[in-house]
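Excluded from the complex is one protein chain; the other protein chains are retained at their positions.
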Amino acid sequence: MNYKKIFTEIENEFPKMEDPGRVPSYIPELGSIDPEKFGIHLATVTNRNYSLGDSDEKFSLQSIAKVLALTLAFKLEDENLWNRVGVEPSGTPFNSLVQLDFEKGVPRNPLINAGALVICDVLVSRLKNPRHEFLEFVRNFSGNPNIDYNMKVAESEKQTSHRNAALINLMKDYGNIKNDIGIVLDFYFNLCSLEMTCKELAHVFLFLAAHGTHPKTKIEVISGSKAKRINAIMLLCGFYDEAGEFSFKVGLPGKSGVGGGIIAVHPEQYSIAVWSPRLNKKGNSYKGMKVLEFLTDRTQSSIF
Amino acid sequence: MNYKKIFTEIENEFPKMEDPGRVPSYIPELGSIDPEKFGIHLATVTNRNYSLGDSDEKFSLQSIAKVLALTLAFKLEDENLWNRVGVEPSGTPFNSLVQLDFEKGVPRNPLINAGALVICDVLVSRLKNPRHEFLEFVRNFSGNPNIDYNMKVAESEKQTSHRNAALINLMKDYGNIKNDIGIVLDFYFNLCSLEMTCKELAHVFLFLAAHGTHPKTKIEVISGSKAKRINAIMLLCGFYDEAGEFSFKVGLPGKSGVGGGIIAVHPEQYSIAVWSPRLNKKGNSYKGMKVLEFLTDRTQSSIF
Amino acid sequence: MNYKKIFTEIENEFPKMEDPGRVPSYIPELGSIDPEKFGIHLATVTNRNYSLGDSDEKFSLQSIAKVLALTLAFKLEDENLWNRVGVEPSGTPFNSLVQLDFEKGVPRNPLINAGALVICDVLVSRLKNPRHEFLEFVRNFSGNPNIDYNMKVAESEKQTSHRNAALINLMKDYGNIKNDIGIVLDFYFNLCSLEMTCKELAHVFLFLAAHGTHPKTKIEVISGSKAKRINAIMLLCGFYDEAGEFSFKVGLPGKSGVGGGIIAVHPEQYSIAVWSPRLNKKGNSYKGMKVLEFLTDRTQSSIF
Partner (left out) sequence: MNYKKIFTEIENEFPKMEDPGRVPSYIPELGSIDPEKFGIHLATVTNRNYSLGDSDEKFSLQSIAKVLALTLAFKLEDENLWNRVGVEPSGTPFNSLVQLDFEKGVPRNPLINAGALVICDVLVSRLKNPRHEFLEFVRNFSGNPNIDYNMKVAESEKQTSHRNAALINLMKDYGNIKNDIGIVLDFYFNLCSLEMTCKELAHVFLFLAAHGTHPKTKIEVISGSKAKRINAIMLLCGFYDEAGEFSFKVGLPGKSGVGGGIIAVHPEQYSIAVWSPRLNKKGNSYKGMKVLEFLTDRTQSSIF
């Protein structure tokens, strides 16, 4: 596949394209990012790499990091994990508290906030020092010791996230949070504050394109069967209320974050990270979505 | 892939396996079916075929037929179709009326009942004789003149389906149904009464495994890009509130019906139809789901 | 109480007061009413009467008539009635379909549309000719043979009321409608098309101010205990999502209709009918609410 040619087309068209999206203001530390940033990195399972723009600049993973927490929790808990969180898409965002209440504190899936909080609670139960051990897990399997949290961002979110506090308290009320709420929230905000460049992010996620074993370090991050299942969860639940749209137009498992990043995975072929801070109304990077639609359209690349 | 060997294993294990599912009683004509029926047919895009059990016996497609109606409506309306129906999964069934009301009469996707009713309304607007022309469309592209409706089943459903009448009236109230409610419901019940054998069903759906062109008749049923999108919709919305579970465990686009049938498609490889009338609590064939999980597990076959 | 003086004040202030309300357009026959109409009639249990404005002109009762249907159904069914409909306020209008679905087809109370449809179903079961017998019931106890339906209005509503069709179909699905949907809806639209003048309306409702026995005809319409309970239901459920507001500001049991009428009852003292066609955003007569607030404020009249 001539990714090089397509990347040139993207470079010519997208950076200057008008962008009606907006940088979210509710996390102060994220609000100060240059909205013009634009980077992409595609890494194949056979170790070919294609980059453009600000692909070597760190940005905040935010919800993208939930996939990595899920990976570790699934590895540790096996199928028991699904007693505490579902694998179904969540429907409209307006429903989040409704459904959580209706379904007695069991979140629909591990990629919505409520589900990620349960995943964090699992890791807090399982690990002695979750903050440290989780970071080591990611650094180790990816062979990248430069990955780290951004404490300012973590702190900034903690001050403002009353809705997450509402969600976790409701789940605690239903008995689906086992640890102290403050400790779980603290780990959650650290998790979301993980920073990577597009290149780093694409490389970290390569294990999901390669049956669970990282192609560079050869470490089995998770079994092939579990990797397949994480991809299925990303496809169905990775883009909030736009999962269907992304699946419909792009056709790859993926996950977005309010930091403007998107990761997508084509099993057996590649992983691709895009970063552009302005978000559409559904909370996903406006240009990120467009770029991936363009790329998969040109390459006829899709799991369908 | 040695499908023959796997089919022998299925034949040895599944028919006698205990089945906690139940044949639904709310459509009288369907309630009288022998619950022990069990048939499978797998057809590859290269014209290889594998069958077992009652694979040559006709059964009622029910909701599976919605995919065929969607195909024709998408072909006729192009992207305009999505002004009247979404492509997002629906969340819990408990929400169906809630969401339809909250989203002002626009159904979440074309495979839930509300969405299929809108699709039927589109076809009633577009076709002179929708009942006849739709049937000819399916017979023609599949090269199978033996496909037909079952009028008794259509009539039986019409008597009992007050919830569908509630849905269509609510959408009419919001202006998202253009034709007479009685005519649209009538066409809808005919559509759901379509009958096929597993073999016929697998062959009909081969176009979705072959970029939209039927491998036998060489007829382009729909464009490759649209075929891809229909597969995406099936994956996200094909199994009511169990779409995530099916995607998680089987990993193929598919659609189930309360007649006990399931169709699944592996793009570029095969389509497979399973029939077993007892349904699990989510309304999907209990054994049908298990068989497909077993098959994709053994063949390591999945789009993820 | 010097009602005469207060009526003079009302006559001086209210007719010319600015009215931001709007005449609803969804029932064509009602849309053509002169929005400037304004009438009031207060009738005491001791047969004193105070009128002003267009108090002798007929208008469409609409939902006000639901109280009279409830009265007859409660009389016929006694406590059994409450197996099929509740006595609790309904919360927001946005919830109407949600709650009906969540509570398995049992409406919250007999004054919301769903509840009134159940009441109509009860009367269709109980009466040979519900349309005729119900009218005779009202004419008889009030001693007024001039009360009648308006067939044009009934017909006009039937054409447009898809949401009521959605509600009744949902209840039929849950088994809470026993008769043919068309027959029940037909009776319901007739019921809502009842016409009275303010004077007639105030006189009809006097039985609820007089322990159930009509002070003029001396007919026991319903027992004192039941009259008390109907008043309680009106107070809690008579003004859609503004019941609390009305109770808070006026403090009397009452019921409004989209025809612009409001009836209110002060037990042991009087009933009062107000008519002014422009409705506020909650669907209640804008000036009607204001007039009643003014009157009860001046007279220090309230059940609290």
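Just so it is clear, A, B and C label the chains in written order, and each chain counts residues from 1 on its own.
By definition in this document, a residue touches a chain if its C-beta (ideal position, glycine included) is under 8 Å from a C-beta of that chain, and two chains touch if they have at least 3 such contacts.
The structure presented is a predicted model; accordingly, all values stated were derived computationally and were not measured.
Trainee: Can you pull out the displayed chains that the omitted chain is in contact with?
Mentor: Missing chain, whole complex, touching shown chains: A, C.
Trainee: Can you say which of A:33, A:76 or A:165 touches the chain missing from this structure?
Mentor: Looking across A:33, A:76 or A:165, the contact with the absent chain belongs to A:165.
Trainee: Among C:167, C:235 or C:272, which one is in touch with the chain left out?
Mentor: C:235
Trainee: If I consider the whole complex, including the chain that's not displayed, which of A:101, A:148 or A:220 touches that chain?
Mentor: Only one listed residue reaches the unshown chain, and that is A:101.
Trainee: May I ask you to list the residues on chain A that touch the chain which is not drawn?
Mentor: 94, 97-98, 101-102, 162-163, 165-167, 169-170, 172-173, 181
Trainee: For chain C, which residues lie in contact with the unshown chain of the complex?
Mentor: 86-92, 94-95, 99, 102-103, 108-109, 227-229, 231-233, 235-237, 241-245, 247-249, 251, 253, 267, 302-304
We take it that only the chains that are shown with their structure count from here on.
Trainee: If each chain is a dot and touching chains are joined, what shape do you get: line, ring, star, complete or other?
Mentor: line
Trainee: Which two chains have the most contacts between them?
Mentor: After counting contacts between each pair of chains, the winner is A-B.
Trainee: Distance between chain A and chain B based on Cα centroids, please, to the nearest Å.
Mentor: 32
Trainee: As a quick test, compute the distance in whole Å between the mean CA positions of chain A and chain C.
Mentor: It comes to 55 Å between the two C-alpha centres.
Trainee: Just give me the whole-number Å value for how far the CA centre of chain B lies from that of chain C.
Mentor: One centre to the other, that is 48 Å.
Trainee: On chain B, where are the residues touching two or more other chains?
Mentor: Where chain B meets two or more other chains at a single residue, that happens at 94, 102.
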